[in-house]
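The other protein chains are all here in position, but one chain of the complex has been omitted.
Right, chain A next:
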Amino acid sequence: MSDEIFFGVDLGTTNSVIAYIDQVGEPTVVPNQDSDGDITASVVYIDDDGSPVVGQAAKDVAPLYPDRVVALVKREMGRDREWAIGGQSFTPESLSALILRRLADNAFAHTGKPVGKAVITVPAYFGMLERGATRNAGRIAGLDVIGIVPEPVAAALHYDVVADAEGKTILVYDLGGGTFDTTVIAIEKGSIEVLCTDGDSQLGGVDWDRRLADVILREFKERVDLGDEDPEDNEHFMREVLAMAEDVKKGLSRAQSRPVAPRLGQTGARFDVTREQFEAATADLLDATIDYTRRTLATLAERHPGRKVDEVLLVGGSTRMPAVAARLEAELELTPRLHDPDLAVAKGAARYALGQAVWAWDGDEDTPGEDRVAARAEAIAASTGIAAATIRKIAEKRVVTVLPKAFGVRLVDTSKPGWMDDVEGSSYIEHLVHANDPLPSGPHHRELGTVVDDQGEIEIQLYEQSGAVEKPELAFNTAIDHDSGLVSGIPKGKAGMPVHIDMTIDEEGLLSLTATEPSSKKELTIRVRINVLDDDQVEAARRRITALTVKG
């Protein structure tokens, strides 16, 4: 039975893409049935009666129903947000699940098979909450999420720079529609690590469009006599010019000049816009991305002295602009690689999904043995119809992702004079796990003690590092626990009663905590929840969302 398909999903801020490994072992993008090309706009519209529409059609009615259309939901992932639309309430997870459902339905129409196992990508800077929310979005959509992988890591898999690349350092430059990220990853023996990441969530292709629209408008005004009519007052004309600018921009990625013919009422003009003009008008935007790239490299030099970038990979539709590669090449003296930049992440994620399945391992040793990998490849060959040799080649190297940020518990420094009057000021974060620890990680052990007599309970607060560097001060950490975090049932006694805490993070990046009372070895009750939604909420949302037909 060759039924099983492994999917990779690039759940993007503005656009999403779904890809799978086809029977010859090639990553293949599922074309969007609803509009042109392979990309689905990450926009959701909810009808009066609660039925959803995802994609361009949703985007097209946004001006009419601003309250019923949600865009940029990725920016809310991991937050406790709610939208009430069409008599229903939606979370960032359930809205993302609707986008995933639409992608999965398209994939079903294309492959004839329901989407089961899938890997979803996230930005490298996403922490535990955001990753957990992304995984839950997948579960709500009814997918079997077998992994969450950082976008630059997926891109590296797509570019095939992972095999035989131990010790290689790779810079991934990702310029999309509305966001820019630059990330350095290291390919190590048995893992891929994200070394540092930086970027701007408000810089992307749309800024280039606006600049080009200005150029077109200026040229138009020079050529026509509009009397005292100001074209900028004409909302429709301005929107047309902006749409025209995006088209012309894409054209200028191929040709040196493009004709444009804006028309306002009966007044029209026709002229050429050159790549030179376009590049001059957008030079400072490109400069800004180069500044971020330099900053990323400076961080790399600081934290990993002596590490040199070996490869530069371009990701995101906007890296098709020739100026990007040219400028990076001049800047870094490396020839950047450019191949399917807007599909690279989804394709790489599909490869990762297949690899995950081959290397899936819950044995005692660190890695599965040769025999076991071979057997898994055979089994997957039988279930997918892809040749075992091809599978082994795709999954040549085991990819282990690492923890993006450090985690720890909040403690009070009782050696500090006056701590009782200023608990906040005497608090600090003790990190039990650290960024770049390979997953799974732990158990990490810590012995805590009560601070007053007959305390009976300890409140544990979990924190994740918020900045780029791990620091103990509260201000540099974010609380991530969504429950009281109360450890109860500690026997009465003098201050200093010991409590043992163990923190484990599984392969998926899910964190679990246990607390024990050492003298009796009794497990204490501990109430922590790292995800915004708990399992019951996810299940309820899954039942609700999978019952809906998501139209495109």
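Here, a contact is a pair of C-beta atoms (placed from the backbone, for glycine too) under 8 Å apart; a residue touches a chain by one contact, two chains touch by 3 or more; residues count from 1.
Following the convention adopted for this analysis, contacts and distances are computed from a predicted model.
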{"item": "Chain excluded from display, named as in UniProt, from \"Thiolase C-terminal domain-containing protein\", \"Acyl-CoA dehydrogenase family protein\", \"Nucleotide exchange factor GrpE\" or \"(2Fe-2S)-binding protein\"", "value": "\"Nucleotide exchange factor GrpE\""}
{"item": "Listed residues A:Glu4, A:Asp60 or A:Asp310, member touching the removed chain", "value": "A:Asp60"}
{"item": "Touch list for chain A against the chain that is not drawn", "value": "2, 23, 31, 34, 36, 45, 47, 53, 57-58, 60-64, 112, 235-236, 239, 263, 266, 382, 385, 551-552"}
